[in-house]
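Submitted below is the structure of interest, expressed as structure tokens.
Of the protein chains in this complex, one is absent; all others appear in place.
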Amino acid sequence: MLQRLPLALAAIALPLALRQAFLVAPAEQKMGVVQRIFYFHVPSAMMAFLGVGLCAVLSALYLWRRDRRLDVAAEAAAELGVLFCTIVLITGPLWARPVWGVYWTGEVRLTSTLILWLLFVGYLLLRGQAGADRDATARFAAIVAIVGALDVPIIYKSVEWWRGLHPKVLKVSGGGGLDPAMGRSLLVCSLAFLLLFAALFLERLRLGRLALEVSALEDRAARIEEGGGAHA
Amino acid sequence: MSGAGATRETGAVHDAAAARDPRTARGIGMLRGALAVAGKDLRAELRSPAQAASLFVFALLVVVVFHFAFDLTAAEFTTLGPGILWAAILFTGVLALDRGFRVEREGGRLDGLRLAPMAPSALYFGKVVSVCTVMAAVELVLVPLAAVLFNQPFGGWMARLAPILLLNTIGFAAVGCLFACITTQTRHGDLLLPVLLFPASVPIALAAVRATGHVLAGRPLDRFAHWIALSGAYDLIFLAAAVLLFDHALDD
Partner (left out) sequence: MTGAPRFEARSLSRRFGSVPAVDRVDLTLGRGERVLLLGRNGAGKTTLLRLAATLLRPTSGTLRVFGIEARGDERAALRGRIGYLPHGRLLYDDLTVAENLRFHARLHGLSGAAARVARALDETGLTGRADDAAGTLSRGLQQRLSAARAFLHRPDLLLLDEPFTGLDRPGVQRLQAMLADRLGHDGACLLATHDFASAWPLVTRVIVLAAGRVAIDRPIAGLAEADLPGLPGLAS
């Protein structure tokens, strides 16, 4: 029951987040109502990075400990990372179109997110295409996840320089110049997304563990079957 | 030592003793192992020139296709040329990587390499060296040919390009050898390798294209030194990471 707590909390927090984003937060002066997508876009980006970071840490632990439960958790984290990355990539252009007049501008953070998304979609494809040997799949996926996570800051830096933002010229800070009321709304929405992340993660973990148990039972059944046959 | 060799010829006695000598048993060291692997790969490349030639033809083909697709003038080469050049290099690199590891996967040759008394990273560095050498050979042919195709004067820019080619080729091969080792053990791995490798190589692609562009435009080093630093950092980070990770890509 305690495992379902984040799910219940998320169910309460998400409507509150909606209220914050649409009713409580003040309208932005220039962008107007469109700007409110910000309260979903930014928390999604945070959760995407959380998913990817968590996946890399769990992958490293898996390579060290070789415990399948760690692999299941890493996969769950990667799936959530891709999910929230997708939300970022949908909400980004939706926000950009009315404000800048185009869907895709090659903005640094959005472009980096796209590359990150491609990396971890590749990760999921690798998991899907690997052979029957579950442990080999887990090792390969873990390596790709660690390389991918190490790559994230380098990708960001390279895209930033590519866009002509020369080093040491300007530093874009996350929520700089944000109205305090907007900041509060962002905080509420971020916490709600964090709860959603935790709830989905735990549910996915539960599924993964069940799948592990099933395969363990299949192992036992196969052994009993074969053993019985050989020693009859 | 053991009396086993007593009945054999003297050479055999020596051999048997050497095999049991704990010092020889400890291994052959990273550098010698890597050089043995790279030497073997390059020798095999030279023995099958037709296969190696297909890499060169493919690289040239990419450049030619872009040449027609964009219908470039010589002046435009400075802006679009670097992208075309690096697209050809990286596409060819994927083929070289896949080939380099597929040959070890087939027939279980990887088992033979793994049974050598050396650290797994020796195999990794051997492959990085051989893949980089193959890619460098392709680049050596590709750059002058591209210059002819796009009506560029031969000159000092080619020499100034060399370190940029080298650094970015190493970076691409550093991650590439790790990923190719994985994908060649996977079903449909030949498709999976570019899918995994190209997003991961974005920093290399961007750094290479920008630095090459600056060289083509004849700008001084301090305008693009940060790109070279980025490539160098990428090389070091992923060569180091691969040393730690490569064993896990092999160990069943």
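Before moving on, here are some points about what is shown:
To keep things simple, chains are lettered A and B as they appear, and every chain counts its residues starting from 1.
The definition used in the following text is that contacts are C-beta pairs under 8 Å (C-beta built on N, C-alpha and C of every residue); 3 or more make two chains touch, one makes a residue touch a chain.
As the structure is a prediction and not an experimental result, all values here were calculated from the model.
Touching the chain that is not shown, out of B:V64, B:V103, B:L145 or B:L166: B:V103 (per the contact rule at the top). Although one chain is not drawn, its touching partners on subunit A can still be listed: residues 132-134, 215, 218-219, 222-223, 226-227, 229-230. The chain not shown here touches subunit B at positions 1-5, 7-8, 11-12, 15-16, 18-20, 22, 24-29, 32-33, 36-37, 39-40, 43-44, 47-48, 103, 107-109, 111-119, 251-252.
Note that only the chains that are shown with their structure count from here on.
Once the centre of each chain is set as its mean CA position, subunit A and subunit B turn out to be 32 Å apart. Against subunit A, the residues of subunit B that register as touching in their complex are 175, 178-179, 182-183, 185-189, 192, 195-196, 198-200, 202-203, 206-207, 210, 226-227, 230, 233-234, 237-238, 241, 245, 248-249, 251-252.
Those residues of subunit A whose C-beta lies close enough to touch subunit B in the complex are 63, 115-116, 118-119, 122-123, 125-126, 129-131, 133, 136, 139-140, 142-144, 146-148, 150-151, 154-155, 157-159, 161-162, 166-167.
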